[in-house]
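Only one protein chain is missing; all other protein chains are in place.
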């Protein structure tokens, strides 16, 4: 299955005084891309939280930083669903910069748990949502 | 009345690739200082939101940036209550750096509205809270 | 002159536990929009800082918060240049949400100084850049 591609522009807010993108800000880029991945399936997290009382909570995250990004860089976040369980999702995501060639800047694996918005206890994904996610991945 | 002083250390997360503290991050410093000002009066916003269903919403903010701050700088945020209305608070806050002399880095005026956490409509401050705030200002 | 329009999507990173967009994060939206305004004129701040040693430093900022934004909202930042001086720029920016009608969420005035990237002292805009900016405004 092809990766879902989401473009990201680097702004001043993302950089630090070392002149590069601050390492924690890539984690925000990844989350934006997962939100857009879900949106193109027709689901918005505000609606999932409001109507179904479902939240996706990050359980673990592993990231390798390979090359730095800088102010004004145009990046692409590639998102691939690796696994869709009853109450969990595993993604592989990469950050790339496309100049003359494709430069791999970072690579991450993220595990999400599906939890109840009120109790924060694990909850099974509703079956239709799970079917659509599994079909897309 | 003396200002309430809250110390702030500048970390990488606060800076940008210009080498200075990113301008929006001072706004976070100011909010931390107002939270601590309220805490020393004995009130935590999580409890106010949870129990009394009261939130302080920023209505307007005016800030002058006079001198830049840098990584590892130790700043002080000075907070003074200027006015306590039935459903609003006005603060004056300054950011200073104390090295050999006292350097004024920025100065801000912030107006908060007291709103209901559910409806976001304006609400009067509870009388005991209002009395304590007005006495402290 | 028409405003320059830049779309912004609200992500989890932008919200706070009050359920709304955190007030300091609008300041980041405004800066993204000014960066894109400059980019459509053909200038990138990384190049201006690297080659011409010019940085735009925020001198003052005044913002009114009129209505809140929420997770998944799609906003537009409208940017208008109000004044272009020898070494300063003044912008008026608004945040709007377009649903059935156009909702004005906030309104800001921002003054930037043109400074030398090394000394941080005020510097005149290069004449060609100034002419293009003034023509665009």
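Which chain is which? They are A, B and C, in the order written, and residues in each are numbered from 1.
Rule of thumb we're sticking to: a contact is a pair of C-beta atoms (placed from the backbone, for glycine too) under 8 Å apart; a residue touches a chain by one contact, two chains touch by 3 or more.
Model, not experiment: these values are computed from the prediction.
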Would you indicate which residue among A:13, A:31 or A:72 is in contact with the undisplayed chain?
A:31
Of A:5, A:57, A:104 or A:131, the residue touching the omitted chain is A:57
Could you pull out which residues of chain B are in touch with the chain that's been left out?
9, 11-13, 28, 31-32, 35, 39, 44-47, 49, 70-72
Going by the touch rule given at the top, which residues of chain C touch the chain that is not shown?
12-13, 15-20, 22, 24, 70-71
Those residues of chain A that touch the unshown chain are 17-18, 20, 23-25, 27-28, 31, 46, 49, 55, 57-65, 68, 117, 120
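The criterion applied here is as follows: only the chains that are shown with their structure count from here on.
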Superposing the C-alpha atoms of chain B on chain C takes a rotation of how many degrees, nearest 5?
180
Nearest to the mean of all protein Cα atoms is the Cα centre of chain C
Interface composition of copies chain A and chain B: same or different, split at half
same
Can you give the whole-Å distance between the Cα centres of chain B and chain C?
23
Chain A to chain B: how many Å between their CA centres?
33
Which residues does chain C have that touch at least 2 chains other than itself?
28, 31, 46, 49
